[in-house]
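Let me give you the structure first, and then I'll get to my questions.
Left out: one protein chain. Kept in place: all the others.
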Amino acid sequence: MLFTSYEFLAFLAVVFLLYYILPKKTQWVTLLVASYVFYALAGVEYLAFIAVTTVSSFIATMLMGRVSSRENRYLEQNRSELSKDEIKAYRAKAKGRRFLILCLALLLNFGILAVLKYTAFAVVNVNSWLHAFGAETELTIPSLLLPLGISFYTFQTMGYLIDAYRGKAEIERNPFKLALFVSFFPQLIQGPISRFKDLGAQLTAPHAFARKNFTYGIQRIIWGYFKKLVVADRVLVAINAMIEAPEEFKGFYVFLLIILYSVQIYADFTGGIDITIGIAEALGIRLTENFNRPFSSRSTKEYWNRWHITMGSWFTDYIFYPLSVCRPMAKLTKGCRKIFGKNIGKRIPVYLATVITWFLTGLWHGAGWNFIVWGLLNCLVILVSRELEPLYAKFENKFPRLHASYAYGVFMSVRTFLLMGLIRSLDCYRDVPLTFRMWGSMFTSFNLPEVFGGGIEALGLGLADYIIIALGCVVMFAVSKAGKERSVREQLYDRPVLSWLCFGALFIAIILFGAYSVGYDASQFIYNQF
Amino acid sequence: MEKLIEILQELHDDVDFYAEQGLVDDGVLDSLDIVAIVTEIDSEFGVRIPPEEIIPENFNSAEALWALISKLDEV
Amino acid sequence: MKKRIIISVAALLVICVLLSLLQMLVMPKYTDNKEGALVSEYYDEAGDHDLIFVGDCEVYESFVPAYLWEKYGISSYVRGSAQQLVWQSYYLLEETLRYETPKAVVFNVMALKYGEPQREAYNRMTLDGMRWSTSKVGAIRASMTEEESFVEYVFPLLRFHSRITELTPDDFRYAFRDNKVSHSGYLMQTGVKPQTDFSEGRAEVDYTIDENAWKYLDMMRELCDDKGIELILVKAPTNSWMYWWHDEWEAQVDSYAERHGLSYYNFIPLADEMGIDWSTDTYDAGAHLNVYGAEKLTEYFGQILTEKHGLADRSAEAELAKSWDARLEKYYEERNK
Partner (left out) sequence: MKKFLALLLCLMMAFCLVACENKKNNNNNDDDDGEGGGASKKSSVSFYVNYNSVKIELGADAKAVLSALGTPKRTDDQGECGGLGRVTKYVYASLELFTLNNGKTETVDGIKLLDDAVKCPEGVGIGSASADVLKACGSNPTNKSDTGITYTSGSKNLIFSLRDGAVSGIEYKVISTKK
C-alpha cells in the first residue's frame, strides 16, 4: 500500500485513533496488528517471509541467551578453582558456540534475501557467460516477486542479532515484541534502519497522547507529502521521458537529467522518510534521522555521513569494522607490510575492506551491474580523495583566505552535488555501457539551444510544472536553511497563527499542485522494489 | 602511551592528541583512520580490538584508547 | 490554551472554505463539450413528466421533449449523458423515481454493447452531475475503472485539482452558477454536415452482449414493473460506420424484447419513412441527428406513443402548459437563432 494512496491515509487515521483510545498497555499490540495488516494488504503471500525472519531471529537470540547464561552460571560456581587460562578457554568456547548460532541465523535470513532478490540477476549473468563460451544451454530466469521492504527489515533484524551476539542489545524475551520491532509499519517500505537499543524499548513503552508530539508528527507528515507529491512525483514525469528514449535526449539533456534526478530522489526519499518519522513521532516514538542536509556537504565522505545515515552506519558497524579487524585481514596486513613496506602495507586492509563494503552497498541497492558500479565509483572517489588529502592540505595552506571564504565552500558543495548526481544517474539508465555513453554525449553533442528552444516541452511537463518544481525547490532550500540549528516546527510551535498559516498553505498546495490521481498516477517510491 | 600517540601522530600530524577529547565526535578521525589505528595497535601491541569495542567513547581521546588497550590486554 | 483551540478551529474552517471554493473553481464547466452538464439540469424541472428517456448520446440528440409537448401534449424529460452505460441508466432511473413516477420509460439499446466500465472521463461527465443518494453511490461503484477511487467522487477537487494550471474565463464565470445547455435534456444541434460514406461499420471482436449488461437491463425492467411503468426499448436512427448497429445485436435485443413482452422500435430502417435525409438532418455525418432530424423522429415516435402506449394529450392542463410554454419559448429562441 503506497504512502500516497487514500487507503493508507484512512489506515493511518484508524491506527492513530485506536492507538490513543485503547488502554496504554495494549498500544504496542495495536501497532503490531496494524503492521501485519499493513503488510498483508501489500501481499498476503509475503507474510511468511517476515514471519520466518522474526521467528528465526527470536530462536537464535534465545539460544544465545541460554548459552551465555549457562556460561555465567558455570563460571560463578567454580570461579575459585579455575585458573585464568581455563576461564579464558571456557569463555572462548562459549563465544564460539554463540558465534555458530549467529552464523546459522545470518545464513538463513541473508539466504532468503539473496535467493529472492539476486537469483534472476545471477542466472542472467551465468547465461551471458555460457553464451560467451558458446554453450547453447541456458538456465530459465525465475521470476521471483520481492516481499515488501525485505532489504530493510532483514538488515534491521540482522543488526539486532549481531548486537545481541556482541552483548550490545539485551535479548527480547517476548516474540511478539520482537515481531513489532521487525515489522513496524512506517519504516517497512524504506527505513530508516533502526537499532534495537534505540527503538526496541520505545515501541513497547506506553505513550500518553502528547499534543506537542502529535502536532510535530502531523506537521512533519504534511511536509513529507509536500516534497513527495508536489515536487518528486511531478519531476518524475520528465525523468521517465528522458530515460525511456536515451538516444533522443542526449547531450545537455543528460546534465538536465542529473540535476532533475538529484532533486527528484532528494524530495522523494527525504519526503518518504519525513512521513515515516512523522508517523512515529505522532505515536510518541523517536526514529533515527536518515538525512542531515546532504546537499550542503563539501566532500563525498561528508556526503555519505549525511545521506541515508542509517544505511551508512549499518554497513560501517556490521560489515566494514568486522571485516577490517578480523584475523585473516590482520594476517594479510602483516604479509603486505613485509612485501610492500610499511606505508603501502598499512593501507591495504583499509582499502580492501572499503571496496568490499561499497560493493555490498551497491549490490544491496539493486540486483544489477549499474548499482554495483555505482557503489564502486563512490568507493573510488572516497579513496582517491583520501589519497589526495596531502595535496589538498598543501593547496589550503597556500591560499588560506580562499579556503576559508564562503564562495569556496559553495563551490565544494556544488562540486559534491554534481559528482554525486553524476554517479547516481547510474540508477536511471538501463545498463552501465549506456550510462557511460550518455555521460560521454554530454561533452560531445552540444544541443543547448535545441533544449531550451522547445525540447524541454517534449518531456511531458508544461511551463507551469517547471515553475511549481522551482518554487518547491526554493521552499525546500529555505526550510533546510532555516532548520539548521533548531527544527522549524519548534520555532513555529509558540506562534500558532504562523504555524497554521504555513502548514495550512502546505496542505492546500499538496491538494492543489500534488501530482496524484488520474491527472498523474502517483509513482511508487523509488525504493519500493527493495 | 607515547607509542600510541606516535601512531596517531602519523595519521594526522596537525592534531594535538594530548588535549583533543572529541576525535570521533568532531570528525577528526573517520572510519578509515579508526581501522588504520586498530591494525597498527594490533601489530605494535599485539592486542586485537574486537569490532564491538569500536565505539566513539573508546576512540574520542588518546587516554580512552589507552584505557581500552590496557583493559583488553590483561583480561 | 483556549486561545490555541480557537485559532486551530478558525484555521480549519478557513482551510475548508478555501478548499470548497477551489473545488468550485476547478470543476469542469463543460462549456465547450456540453454533454457533461446535462445530468445536473434535471433537478430544476423535476416534477410532472409522463415519459422519461434514459441512454447515451443517441437519446439526448434524437428526442425533443419541447416538440413532443407541442405536437402531442406529452410531458417528457431526457436523462441522457455521453456514453451512458446500462448500469448508469438504471441508477439514473432509480433516482428519477424519487422525484416523480412517469407512465413510460424509453431506453436506447446502443449502450448494451458495453459490459464493462469504459472510460473515466465519461464516468465523470455522467456521475458528477448527480445529487448524492444511494443511487449515486451505486452508480459510482458500478462504473469505477481501475484508476478511479470513490473518495475522488466525494471530493472532486482531488480529481480535478490538476486543472488549476489550465483555468479559462468560463471557470470563473460559471464557478457559482450553472450554465443551462439543454432543453429538458435535449442538446440542440443546429449544424449540418451531410453523411457521404454509407459503408458498413467496423467488425467487432465478439458480438455476444455481456451478461452484466443484461443484468442491469433486467433490473431496469423489474424496477418499471414494480412501479407500473412501461419500459420501451428503442434504437435511434444512425447511419455511421463509427456507431454501427450490428445485426447480431439486433437479433439478441429482439429476442429479449419478445421474451419479456416489451415493445422495441429500431428506427434505423424506418428513417426513410420518417423522411430523414442524411444530407440535411445530421450535424456530424450520420452519427447523430441535428434538430431537424430529431424533430422528424420525435413527430414519428409521438404518433406511436399516443396510439400504442396510451400517453394522453395533457396540453389542456393550464399549470403544466404554462411551464411548457416557457420551455418552448426558449427552445425556439435557440432554434431560430
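Order as written gives the chain letters A, B and C; numbering starts at 1 within each chain.
Note that contacts are C-beta pairs under 8 Å (C-beta built on N, C-alpha and C of every residue); 3 or more make two chains touch, one makes a residue touch a chain.
On a predicted model such as this, the values are computed, not experimentally measured, just so you know.
K.L.:
Pick from C:R98, C:R119, C:K180 or C:K308: which residue touches the chain that isn't shown?
P.N.:
C:R119
K.L.:
With the full complex in mind, choose from C:S40, C:S149, C:T165 or C:T306 the residue touching the hidden chain.
P.N.:
Answer from the full complex: C:S149 touches the omitted chain.
K.L.:
Which residue from C:D197, C:E222 or C:D313 sits in contact with the chain not drawn here?
P.N.:
C:D197
K.L.:
Please identify which residue in A:Y6, A:Y90, A:Y118 or A:W439 touches the non-displayed chain.
P.N.:
Touching the chain that is not displayed is residue A:Y6.
K.L.:
List the chain C residues touching the unshown chain?
P.N.:
Within chain C, the residues that touch the unshown chain are 32-33, 35-36, 56-57, 82-83, 113-119, 121-122, 125, 141-142, 144-151, 196-197, 199, 202-206, 208, 210-212, 215, 240-243, 248, 284-288.
Note that only the chains that are shown with their structure count from here on.
K.L.:
Could you put a whole-Å number on the gap between the CA centroids of chain A and chain C?
P.N.:
54
K.L.:
Just the number, please: Cα centre separation of chain A and chain B in whole Å.
P.N.:
29
K.L.:
Report, in whole Å, the distance between the mean C-alpha point of chain B and the mean C-alpha point of chain C.
P.N.:
82
K.L.:
Among the residues of chain B, pick out those that touch two or more other chains and give their numbers.
P.N.:
Not one residue in chain B touches at least two other chains.
K.L.:
What does chain A use to touch chain B in their complex?
P.N.:
Interface residues on chain A, with respect to chain B: 88, 166-168, 301, 305, 316-317, 320-322, 324-325, 327, 329-330, 333-334, 337, 346-347, 349-350, 353-354, 386, 393.
K.L.:
Mind listing the chain A positions that touch chain C in their complex?
P.N.:
Residue positions touching the partner: 6, 462, 464-465, 496-497, 500-501, 504, 507-508, 511-514, 516-521.
K.L.:
Can you check the complex and tell me which residues of chain C touch chain A?
P.N.:
3-4, 7-8, 11, 14-15, 18-19, 22, 120, 147-149, 151-152, 157-159, 161-162, 164-165
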